[in-house]
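Excluded from the complex is one protein chain; the other protein chains are retained at their positions.
Right after this comes chain A.
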Amino acid sequence: MMQKPNNMMLQTLARLIILIILSFSIYLLLAGHNSPGGGFVGGLMTASAILILYLSFDLKSIQKAIKFDYIKIIGMGLLFASLTGVVSMLFGFPFLKHFFDYFTLPILGEVELTTAMVFDLGVYFVVLASALTIILTIAEDDK
């Protein structure tokens, strides 16, 4: 493709930046219900963090390190989203009816838990894996 440039700077920085981006993206996902964020943005941000990995290291070694089949993750996300809907049906409520309540957990204190979170997790997975699949498929295509 091209001659191997020296990208030590990029690689060192990437290691650091990715940690920050990843944790922020998880924060976005979890905080989404009450402050800016949510599954969609969180997923995109995680995707961009992983993409930076692919950019700064070469494709093959990252594929060795991250062995997920992203298309399966898309399916998992869809399953999460639809199952939360179905579960409420099993209790006689309409499809996709969500519930929430406040719980006091050790260390964390009072926390709001909602079934919408699970749904959002599904969105997160689908967006994350979709962005990665599309970009990686294009990148792998050498013709």
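The rule is simple: contacts are C-beta pairs under 8 Å (C-beta built on N, C-alpha and C of every residue); 3 or more make two chains touch, one makes a residue touch a chain; residues count from 1.
Rule of thumb we're sticking to: contacts and distances are computed from a predicted model.
Colleague: Report the protein name recorded by UniProt for the chain absent from the figure; options are "Aspartate carbamoyltransferase", "Aspartyl/glutamyl-tRNA(Asn/Gln) amidotransferase subunit B", "Na+/H+ antiporter subunit A" or "Type-4 uracil-DNA glycosylase".
Modeller: Checked against "Aspartate carbamoyltransferase", "Aspartyl/glutamyl-tRNA(Asn/Gln) amidotransferase subunit B", "Na+/H+ antiporter subunit A" or "Type-4 uracil-DNA glycosylase": the hidden chain maps to "Na+/H+ antiporter subunit A".
Colleague: For chain A, which positions touch the chain that isn't shown here?
Modeller: 1-2, 28, 32-41, 44-45, 47-48, 51-52, 55, 71, 74-75, 77-78, 81-82, 85, 95-96, 98, 100, 112, 114, 116, 119-120, 122-123, 126-127, 129-131, 133-135, 137-139, 141, 143
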